[in-house]
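First comes the structure, then the notes that go with it.
With one protein chain held back, the other chains of the complex are shown just where they sit.
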Amino acid sequence: MLLREVEYARPASVQEALRLLGANDGARALAGGQTLINVMKARAASPDVLVDLADIGELRGIELGSDGTLELGAMTTYTDIVDSAEARARPILAEVCNQIADVQVRNRGTIGGNVCSNDPTNHLPPLLVAIGATMTIVGPGGERSVSAEDFFLGVYMTAAGPGELLMKISVPPGKGDGFASVPIGKDGTCIVNVAASMVGSGVRLAIGCVDSVPVLLKPESTEDDAVRSAVQNANLDPPWDVHASADYRRHLAETLALRAVAQAAGRN
Amino acid sequence: MEAVSRKTITVDINGERYEREIEARRLLIHFIRDDLGLTGSHIGCDTGNCGACSVLVDGTLVKSCMMLGVQADGAKIETVEGLASEGELNGLQQAFSDHHALQCGYCTPGMLMSATALLRENKSPSEDEIRKSIQGNICRCTGYVNIVEAIKAAAQ
Partner (left out) sequence: MSETTTVTPERPLVVEEGDVKPGFIGQNIPRKEDKRLVQGEGVFFDDVKRHEMGYVHFVRSPYAHARIKSVDVAKALELDGVYGTLTGDEVAILTDPFFELSTPPGANIKDYALAVGRVRHVGDPVAAVVARTRDLARDAAELVEVDYEPLPHVLDGEESLKDEVVLHEDAGSNTVWSGMFDWGDFDAALADADHVVRIERLHFDRFSSTPLECSGCLVEFNRGTGQWTIHGNHQMPGVGAIWMAPALRVGIDKLRFVSQDIGGGFGNKITLHPQYTACCLLARKLNRPVQWTEWRTDQHTANTHGNERTFLDVTVPVKADGTMLGFSVRAIDDCGAFPRYEPLGCIIWAQVTPGCYRWRNIRVDFTQVCTNKSPVAPNRGYSRMQHLWLTERIVDIVAGELGLDPIEVRKKNYVKHEEFPYETPNGCVYDSGDYSRCLDIALDLIGYSSLEEKQRDAESRGKRFGIGIGSTLDSGTNNFGQSMIINPELQFSGNNEVATVKLDIFGEVVATLGTVPQGQGHETTSSQVIAEILGCTPDDVNVRAGHDTYWNSTAGFSGTYASQFAVTGLGAVKGAAEELAGEMKELAAAVFGCSPDDIELVESQARIKGNPEAALPFMALGAILNANNAGLPPDLDVTLNVRYVYRPHFEKPDLERKFGNLTLTYATQIHACAVEIDPETGVYEIVDYAAVDDCGNRIHPQIVEGQVHGATAQALGAATHEIFTYDEEGNLLTPNFYDYHVPHAMDMPPMKNGFIESESPFTPLGAKGMGEGGGAGIHAVCAALQNALGSRGEGPIVWRSCNPYEGVWDLLQKPEETRKLVSVESR
């Protein structure tokens, strides 16, 4: 509940933020703080420097391009997405964001923070992998794009490395999406979650909470047998914790995959 | 600019201006309670789940245990102490009392701030909307039954 000593800076530009992050190995970006502050309260991790991104305008904003692509600044909060008219271009985003925790968390928590922390129980990593989002990362060497399925590398580890920042997330338009989860209590932490997205006549599905990164599967069709078979062939090896054994998580993954795919197909 | 371990911050709380030097690591809730003596907002957990610390920062409902004091520099903060006018309870506070929406009163300040945020945005919330608006506020005494009734009544 009481943090270790830390230094704090609040730059006004991306360049300044990168400079501060690069100047100290123990520097970390502070987005909404809904994960990082908790981690620091428990002293599970204690960065030396916090670089607060709150004043950086370039990281905010939701824009809808003429081709229908949605561009979400990394500092977009869940509430911003829920309230956004532009974000309706991809309705699943607001639907899922609206299930995250509670209004206080949604008001401060950011999509950038959600994906960069990559806690295995987070909602957005599997969702963005399923819908084929693209992440734009900025570092000392400039900007680069990484697809969502290549972005998540391990627990709390993503392609946005030390000294880099996630700038924005780009999402193609679409509505053939589904999301199914079993949370602990309403809008609680997910025990297992699955996101599905129609691509042409095929489907992509991404399973969360079962591995260090979302598990992306491309079943042969949206038929139940094909989905089941894809999940079983993935040989999932989920962790055990107080809420679920490995077997139960494996079972939920299969059941929720069927539901997410049915939802996606139904909305296509 | 350089990163600093202490900073002088200025905040407006319930219309009053405060300026203090604090450590960067100081949580906003501890700043409000211990440094400024505004003990109406409470602490009930260490992981940002219970919402007893809920306040409005620049009109936005947040859990002040998940913000550093330095992040609130320059902000306009509203806490439970700002709801009544010179000892006269506002409609929401009166509704809480009328409907027995508090027993021990520990979660109440946070509940009131969450309800305040809801009613500013939604003048006639449904029961589902009310429950969702206080989903981030844990109460162990009331089972939420009368809290929901009170907020409904205050909306009318």
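In order of appearance the chains are A and B, and numbering begins at 1 in each one.
We adopt the following convention: a residue touches a chain if its C-beta (ideal position, glycine included) is under 8 Å from a C-beta of that chain, and two chains touch if they have at least 3 such contacts.
Nothing here was measured: the structure is a model prediction, and the numbers come from that model.
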{"item": "Touching the absent chain when the full complex is considered, from B:12, B:81 or B:121", "value": "B:81"}
{"item": "Selected from B:6, B:76 or B:131 as touching the chain missing from the view", "value": "B:131"}
{"item": "Residues from subunit A at the interface with the omitted partner, ascending", "value": "1-5, 102, 182, 184-189, 191, 241-245, 248, 251-252, 255"}
{"item": "Sites on subunit B contacted by the missing partner chain, in the whole complex", "value": "23, 25-26, 30, 33-34, 37-47, 49-50, 52, 79-81, 83-84, 87, 89, 93, 96-100, 102-109, 112, 130-132, 134-149, 153"}
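Basically, only the chains that are shown with their structure count from here on.
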{"item": "Complex interface listing, subunit B residues touching subunit A", "value": "1-5, 7, 23-25, 27, 43, 46-48, 51, 54, 60-63, 65-68, 70-71, 114, 117, 132-133, 135-137"}
{"item": "For the subunit A and subunit B complex, residues of the former touching the latter", "value": "1-11, 16, 20, 24, 27, 30, 33-34, 37-38, 40-42, 49-52, 54, 101-105, 107-108, 186-187"}
